[in-house]
Structure formats: C-alpha cells, structure tokens
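Only one protein chain is missing from this complex, and each of the others stays in its spot.
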Amino acid sequence: MAITMTEQAANHVKRQLDQRGKGVGIRVGVKTTGCSGMAYVLEFVDETVSDDIVYEYHGVQLVVDPKSLVYIDGTEMDFVKEGLNEGFEFKNPNIAGECGCGESFTV
Amino acid sequence: MRRKLHRLINRTIESKTHTVKLEKNFFKLFELPQQFDTDSVAMKRRFRVLQRNFHPDRYIGKPPQEHRLAVQLSAHINTAFATLSDPVKRAEHLLNLQGIEIDHQQSTIKDNVFLLKQMEFRETLEQAAFEKDRLALSNILTEVSDDFKVCQIEFAKKIVNLNSTESQSLTDSLCNEVSKMYFYQSLSNELNTNIRLLSQ
Partner (left out) sequence: MAILKISEPGQSPLPHQFKKVIGIDLGTTNSLVAAVSHDGSGEGEFPAVLNDLEGRAMLPSVVHYGIDGADCVGHEAMALAAQDPFNTLASFKRLMGRGIDDIDDLQQFNVANDTVSTDQKKSTAMIRLATVAGDITPLEASAEILKSLFNRAQARLGGPIEGAVITVPAYFDDAQRQATKDAASLAGLKLLRLINEPTAAAVAYGLDKADDRLVVIYDLGGGTFDVSILQLSDGVFEVLATSGNSSLGGDDFDLAIVQWALTQVGCVADDLSPSEYRRLLASARAVKQQLTESEAKSIDFTCANERHQLNLSRDQFNALITPLVNTTVEVCRSSLHDAGLTPAEIADVVLVGGSTRVPLVQERVAELFQQKPKVDVDPDKVVALGAAIQADVLIGNSSNADLLLLDVTPLSLGIETMGGLVEKIIHRNTSIPSSRGQEFTTYKDGQTALAIHVLQGERDLVADCRSLARFELRGIPPMVAGAARIEVTFKVDADGLLEVSAQEIITGITANIQVKPSYGLADNEIAEMLKASYSYAEQDRDARMLAEQKVEAIGLIDAVKAALLVDADLLDEQQLGDIRQSIETLLLDIDTNNTLIISQSVAILGRETESFAALRMDQSIRTALQGKNLDDVVE
C-alpha cells in the first residue's frame, strides 16, 4: 500500500512550491488532536528526515513519516474546488468516524 | 425537569456570589494624578485599554463565572469613566475620596450674590425662551459657561490645600463650589435644550 496523489493535486502542489520559491515537496501526516482524535498534517518540506518514506507522483515528492503511515495508508490526495474555497482532500480508507466538519477523524 | 433544575442551581450560585475587589479610587484605576485637572486624552486611552481587557465580550468561551465578573468590572469602569469625564462628578469624587460627602438635599448655598445672579439668569432665560430669542439665550449660555469655568478653576486651586489644612471652612467652601457647579451645569443643560428647540 502507499499514499497516492492525483495529477491535478500534483500540479497544484507544483504551482504552490514555485510560488513559495523553495521546498522539495509536501509532507502528509497525522497528529493527535481535535474533537474526534486525529487531524491531518499537510506541509511544505524543505528537507526530509532519515525515517521519512518518500513517494514521487507526476514530478512531485510526497513525504510521509512511518508513524503516520499506519493511519493513512491507502489514502489518495486530490485537489477540489467548492465555490470560493479550494484545496486538497484526503480519501482515507481507514476512517472509522469523522467529526462534523471533517477536520479530524478516528481510525 | 432540566429547566427547573437549572433554576435551582442558579439560585445556589447566586447565594454565594464571589465578587472581585473593585478599585474605588477612579483616579488610581485610570492611572491619573488625584487632582481636578485631568488629561482627557490619557483618560480616554486608559478607558479603552481597560475595556479591552475586561469587557464581557472578551470572556465569551471562558468560564461563565468569569464572564459574569467581567460584566461587573466593565460596568465599574464605565461608571469611573463617566465620573472622571464630568467636572461636577469629578469634583465630588475628589471630595468623597477625602471622606467628605455632599448631601444635596441639605446643602444650601450661603453666597447671596451668587443666588441673586442665578435668579437673574433664570428670569432672563424664561423671558428669552418665551420671546423665542435665540441670540439672548446664546448670550446667557456664554456667560454661564464662563462662570462655570471660573468656579472650576477656584475648586481646582482650593482642593490642593485640602490635605495640608484640616480646616472646616475650606471643606465648606469646596462643597459650596461643587453646589455652584451643579447650578451652572443644570442651567447650561436647560439653555442648550431651549436653544435646540428654537433651532428646529
């Protein structure tokens, strides 16, 4: 299993990295917090750490730490637009429950 | 059932209300020197800082007890600001801080010249209001405002000596000035109302 990313998502990541002017890719992970357990982390990566697992899709590096991988393995990252709001959406097959707004989840 | 219970609980809490110590000296609360002349800009700035910190709107999402105390505090800050902003209330507060209370129902002004002048002012006011003479009203207002200012300067000068001389005559004369200020203030208000009615 792995974490995957759609081409559209990759294109948007690339564009944002270009705008930012530095960075080697994006980090996807989880942290424990929020109203129902865990929340996603989505950050730029300036340098990878030794434990990191690195994937590459459509020319973009996607970095995950092994601890997080357990919770989000099989997740597909996509780019979506909802009215004025646009950004990335995670399709995570491990989710058992999500809080009302979807910002945090339990597995 | 839930509503009833809530009411019961509210009552218990009410019965052992904890209150915070409110600073009774408004000059201290506003970090101003305890004197009649005030820096209104500094006062206003301090008022905003205090409200920014204690207005109940800043306590939404905090424990409800703190929110309730904030309502009390914020009200106290408002009272302090209103007192310091008004020359007559400010003068009276200065006297109160020295343990001098003015009993407005009892106090009489013994200055006959002052009283005669007041009666004259009132008569002119009534006459001018009756004749709808706006100019006359404005003239009285200017005169009253000047006298009011003189009275304030007198008070400011005299109160400086209150600590050093424990004289009853000084206390009496300060109370007298405050009573005069009341006269001038209510007369100015009346004149303003009359002028406004005429300009409509």
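Chains here go by letter, A and B, matching the order in which they are written, and residues are numbered from 1 within each.
The criterion applied here is as follows: a residue touches a chain if its C-beta (ideal position, glycine included) is under 8 Å from a C-beta of that chain, and two chains touch if they have at least 3 such contacts.
Since this is a predicted model, take the numbers as computed values, not measurements.
**Student:** Among B:A42, B:A82, B:M119 or B:V160, which residue is in contact with the omitted chain in the full complex?
**Tutor:** The one listed residue touching the chain not shown is B:A82.
**Student:** May I ask which residue of A:Y40, A:Y57 or A:Y71 touches the chain that does not appear here?
**Tutor:** Selected residue, touching the omitted chain: A:Y40.
**Student:** Just one of B:S74, B:Q118, B:Q152 or B:S179 touches the chain that is missing; which is it?
**Tutor:** Checking each option in B:S74, B:Q118, B:Q152 or B:S179, the one touching the absent chain turns out to be B:S74.
**Student:** Would you indicate which residue among B:Q34, B:Q51, B:N96 or B:Q185 is in contact with the undisplayed chain?
**Tutor:** Considering the complete complex, B:Q51 is the one touching the chain left out.
**Student:** Across the whole complex, list the residues on chain B that are touched by the chain not included here.
**Tutor:** Interface with the chain not displayed, on the chain B side: 1-3, 5-6, 9, 12-13, 16-23, 28-29, 31, 48-58, 60-66, 68-76, 78-79, 81-82, 192, 196, 199-200.
**Student:** I need the residue numbers on chain A that touch the omitted chain, in ascending order.
**Tutor:** So the residues of chain A touching the missing chain come out as 13, 16, 26-27, 31, 33-35, 39-46, 80, 82, 84-90, 98-105.
Operating definition for what follows: only the chains that are shown with their structure count from here on.
**Student:** On a C-alpha centroid basis, what's the spacing between chain A and chain B, in Å?
**Tutor:** Using C-alpha averages as centres, the distance is 62 Å.
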